[in-house]
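One chain of protein is taken out of this complex; the other chains stay put.
Note that the chains take the letters A, B, C and D in the order they are written out, and that residue 1 is the start of every chain.
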Amino acid sequence: MTAAAQTMPAEGWTTADGRKIGPVLMEMKNITLRFGGVKAITDISFDIREGEIRAIIGPNGAGKSSMLNVISGFYVPQEGEVWFRGARRPPMKPYEVARQGIARTFQNIALFEGMSVLNNIMTGRLTMMNTNIAQQALWWGRAQREEDEHREKVEKIIDFLEIQHIRKTPVGRLPYGLKKRVELARALAAEPKLLLLDEPMAGMNVEEKEDMCRFILDVNDEFGTTIALIEHDMGVVMDLSDRVVVMDYGKKIGDGSPDDIRSNQAVIDAYLGVSHD
Amino acid sequence: MLDAAPTRETLLEVNNIEVIYNHVILVLKGVSLSVPKGAITALLGGNGAGKSTTLKAISGLLKSERGDVTKGSILYRGQNIAEGNPADLVRMGVIQVMEGRHCFEHLTVEENLLTGAYTRASRADVARDLEMVYTYFPRLRERRKSQAGYTSGGEQQMTAIGRALMSRPETILLDEPSMGLAPQLVEQIFEIVREVNDKEGVTFLLAEQNTNVALRYAHTGYILESGRVVMEGTAQDLRENPDVKEFYLGMSDKGRKSFRDVRSYRRRKRWLA
Amino acid sequence: MPETLLYAIEVTLNGLMAGVLYALVALGFVLIFKASGIFNYAQGVLALFAALTLVGIQNGQVPFAHLINAIFGTSIHHFGWHVPAVLAILLTALVMVGLAILVERFVLKHLVNQEPIILFMATIGLAYFLEGMGDVMWGADIKKLDVGIPQGMSGAIDDFTYNAFGYGFFIDQLDIVATVVAVILVVSLTLFSQYSKQGRALRAVADDHQAALSVGISLRFIWVLTWSIAGFVALVAGIMWGSKSGVQFSLSLIALKALPVLMLGGFTSIPGAIVGGLIIGVGEKLFEFFAGPLIGGATENWFAYVLALIFLVFRPQGLFGEKIIERV
Amino acid sequence: MLYREAGDFKATYRDDSQTFPIRFDRTGYYVLMAVAFGVVPFLINDYWANAVFVPFLIYAIAALGLNILTGYCGQVSLGTGGFMAVGAYACYKLMTGFPDVNIFFHVMLAGGITAMVGVLFGLPSLRIKGFYLAVATLAAQFFLVWLFNKVPWFYNYSASGQINAPERTVFGIAVTGANTPAWAKYLFCLVILFIVAWIARNLTRGSIGRQWMAIRDMDIAAEIIGVNPLRSKLSAFAVSSFFIGIAGALFFAVYLGAAEVGESFGINKSFLVLFMVIIGGLGSIFGSFAGAAFLVLLPVFLKNVLVGMLGWPTDLAAHIELMIIGALIVTFLILEPHGLAQLWRVTKEKLRLWPFPH
Partner (left out) sequence: DLVVPNLSYRTGPFAAGGIPYADGFSDYFTLLNERDGGIGGEKIVVPECETAYNTEKGVECYESTKGSGALIYNPLSTGITYQLIPRVTADKIPMYTPGYGRTSAANGKVFEWVFNYPANYWDGASVAIKYLLQENGGDLNGKKVALVYHNSAYGKEPIRTLEELSKKHGFTLSLLPVDSPGQEQKSQWLQIRRDKPDYVLMWGWGVMNAVAIQEAANIRFPMENFIGIWWSGSENDVNPAGDGANGYKALTFHGVGMDYPVYDDLKTYVYDAGKKAGAGDQIGSAVYSRGMYAAMVVAEAIRTTQAAVGSSKITPPQLRDGMEALALTPERLAELGLPNFGQPFQATCADHGGPGAAMIKQWDASAKKWNLITDFIEPDHDVLDPLVLEDSAAYAAENKIAERCN
């Protein structure tokens, strides 16, 4: 573990550009995950603090996506503990995890292809809608009011992400980059405490990446959402993140500020190849 | 680095094609390209510009997505292939690596690679090429017995590229090869592209978002926007074009800017409104 | 040995044989599913159509006689010749290949890369069509099918077991033939799909039509090939079932007996079809034999499904099916 | 441009999410309703009621039910026949057990009972997916048919196991039994269909509907974003079976008047309703109507053309009818794989652009 990581004050600190990083929100303790003979994650520990942008990087197959899956409760690690908001998280179904305020996007876009963009984003709010089936069947009073309220929130997100024009389009027809944006919108709709992004910029050109960065920064800034992201574009990672975890072959080989990582020899050997400017 | 020599004969020629999906959605509005033999040609452009559609129109995969080439022609070695079926095209030496991996989930990584050699007869050659792919991608050797559906995103991408190499094609249509790959590997893949191009004279047409890398390795390039070609030229010219620099390479006059700064301003200039 | 045990053995043996007959039908399903991810609803009708064609050819029936007579007011029915069984089977196999080509040409080709449920739907249309066509071609009356397969109790087994256990077991000779044929089919098809290049291509097509196209696999060839094989398997199933009950409409309903077998064995597994068949055959026969009289009988239909259901709860992809890949 | 949406702006979200956002459609819908409720009852005779309208209305209810389960929630079911049988037998027992209660409540209660049975057989859907799930529903299909055939209590110990619907009235007018006027049958079914379709529409546009569709499109992702798969699948089974139970009750009580379980509610019924749903369009309310209309009307139409007009022998006509239906299904699929509903949508999209091709 790098020196920087150890010297972090427990209650948080303020970054150079004036954002407040709070106390630890989520902590992974000694996670080990195996699939039959394949060891996807070996004894990894790290934490995510409130309000920060945390990057997870590493070569292909290092176990990054698997780590996100552990956080969202889809994979159950053989060993290790997950701590969330200061308490140990008991074994949980993924949908219960979602209800705790953890939303995410997926590496291989997982939108609901049969639905329109609007409906896809509305699914993000399912955890917050609670009229019962009889009320919805009648579509009177509460059900309709609830729908309108949530619709309003969703429209805000649509405006924010600039996807008004495709609101009613079935997502199957969208080009890759827009799908990624819709996925982000769906995750944002859940108003999460912690937002997990799995390669949000893959398949985008610089301009689109810039847009995406802008959204991520704004979310982080305006809603105070904590973000953990996996990304292969080092420019993005280094510019955006407050702290970076580096994984290789399921093991953690580095953890610290972007600058620490850039100069970490193990990381350079395993991942960066050349030292990035 | 050699740029497109003007003497090269044209291998693949796309003439003013128009593509419509589902009989209603017009996506390509007259795209023309010519791909010189033995060169690396890059197809650049933003999301939804129609890069993938162009590649699919060439390889004949469009029909399987209910798309149709309604105008124009596509010539390969002077032969019209617009109506051809993909299998015949592979026999003619054109193979496509599709965007988004498209591995055979239930087959193992090795079986995936072997299916790439479906059109080839000699077992010995196939075995040799398998070895070659494993040398290019050592990670795949480790995972060869895993079902492709369970490998990581990057591993699937390597499998898809390796699979195409296994068919010993004359022309490879590569759709976003760098997507989801670690930076080191991106370089490596482009190195492989260059090596295959150099040594075996394989022609490449590659659609890429990663303009930076693509223009470093390509000889010529086309820029597509909203279904139209808005710019073409040698890689060199494109790289030095100020607009390309700004929109596709993310460089301002002062060199690369930080992604953190993007919040302060937004560009919305376009060739086409 | 106590009586009940002897009966149990006899029922088990017969259950195994019945299972083989189910497996023959299930095999056709598996092949097509493996090669294209299509759940072929028409498989039962295919068996009926094959059997009808076989009998028609054997008896020298004029195809479409009824239609011709209705339009031209003629009265033709038979060519007046009789084709030997072996030749008739060969001709029917050819007809099935022709059918496969037509199916590819007019149906599958246009539905590349569609979702499974839509392909399933297309086979429903096909089933309607073939059912109507079989009737128009050869008539809807019941036909006797005889290709020389022996039927009835096997004397040899009866004698042998009588001498050995003091009780002669009943085994139908037809079932023995069916078993032998099924074993040959299963072994050769397994070898084909597991170890040949075409077999690998077949599985690739089932996974992803587009990707298969992109590596140069000719869907047309693969589909014609598998539908031809499935047609041949349907012919075999049609012969076995048709010899038992005559050839008529109900033959197409044997597909319903094959469904639980298929699900239990796994949609993609050729050996699964046979193992599933055996389990279902034995299970339902034993249950009907021992529990049936207590609860009113005719339990076989639902019991087969309940049995399959129990297995599936523990192995959702069937006994030998490919694991359903669940990833994000 | 004949058909357009320009100039039809929406100021509120509520307006924006109404069922027929385009004025042209809305008008069409009101006209259709006016004809269905106000004109048809005066013109209808026994033939049109019994051969066309009543079966169409009842199958539309069943198709709506199955569409919720298969089209919206993605759970393939081949148990429709069995669940219709539950509805029918429940209705029969209620009708004979409580003759003084209004038949309308019997029908609704029959739906409720079917919903419970549906939930029971829906339980395996948590583990078993795709076509494999068909096994669970098929088990339901065959088991239920067997049960109603074997246990005499269900058919009130009649000699042959047939059940007969006694006469029951609504507002003093018979809706079941031999003396029911054609228009009463028709209206009774129409009213119920109207209610059911309205409920289906409401459920599918709200959060429950989105849960179903999320499960259908990608169940794992749905679970990760917070959908409880158990609850949404079972609720789909419940709602779907509720509708199908109603359809079964009407099928027996109003349409057939007498039924025998294996014959009226066999596996063929399951397939038939599934075909309706797929041909009509999975995940589409309109599709359920279109599919039911297609498979009820087409055979009658073809029969009337081939036998009635062309005078072909009935058997030849029946066989050729099968061929035509089969060929039409395949043709439609090739034209538009997502069913009649999608064909309709694409046609509208083209109309909107008309006279320009794109």
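Note that in this section contacts are C-beta pairs under 8 Å (C-beta built on N, C-alpha and C of every residue); 3 or more make two chains touch, one makes a residue touch a chain.
Nothing here was measured: the structure is a model prediction, and the numbers come from that model.
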item: Neighbouring displayed chains - absent chain, whole complex; value: C, D
item: Touching the absent chain when the full complex is considered, from C:Glu10, C:Asp207 or C:Glu322; value: C:Glu10
item: Of D:Leu120, D:Val151, D:Ile173 or D:Ala258, the residue in touch with the unshown chain; value: D:Ala258
item: Residues belonging to subunit D that touch the chain removed from view; value: 46-47, 50-51, 55, 96, 149, 158-162, 164, 166-167, 177-179, 255-260, 262-264, 266, 300, 303-304, 307, 313-315, 317-319, 322
item: Chain not shown, touching residues in subunit C; value: 7, 10-11, 14-15, 18, 66, 73, 75, 77, 135, 139-142, 144, 151-153, 170, 172, 241, 244-246, 248-251, 253-254, 257, 284-285, 288-289, 292-293, 296-298, 300-301
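Keep in mind that, in the parts below, only the chains that are shown with their structure count from here on.
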item: Chain labels contacting subunit A and also subunit C; value: B, D
item: Reference subunit B; chain at largest CA-centroid distance; value: D
item: B-D against A-B, pair bridged by the larger set of C-beta contacts; value: A-B
item: Length of the line joining the C-alpha centres of subunit A and subunit B, rounded to whole Å; value: 29
item: Whole-Å separation of chain centres (CA-atom averages), subunit A against subunit D; value: 42
item: Subunit C and subunit D: spacing of chain centres that average the CA atoms, whole Å; value: 32
item: Sequence positions of subunit C contacting 2 or more other chains; value: 327-328
item: In subunit A, residues with contacts to at least two other chains; value: 74, 106-108, 110
item: Category of the chain touch graph - line, ring, star, complete, other; value: complete
item: Interface residues, subunit A side, partner subunit B - complex; value: 17, 35, 38, 58-62, 65, 107-108, 173-178, 199, 202-211, 213-214, 217-218, 232-236, 239-240, 271-273, 276-277
item: Subunit D residues touching subunit B - in the complex, by the definition given at the top; value: 346, 349-350, 353, 358
item: Residues of subunit B touching subunit D in the complex; value: 20, 22-26
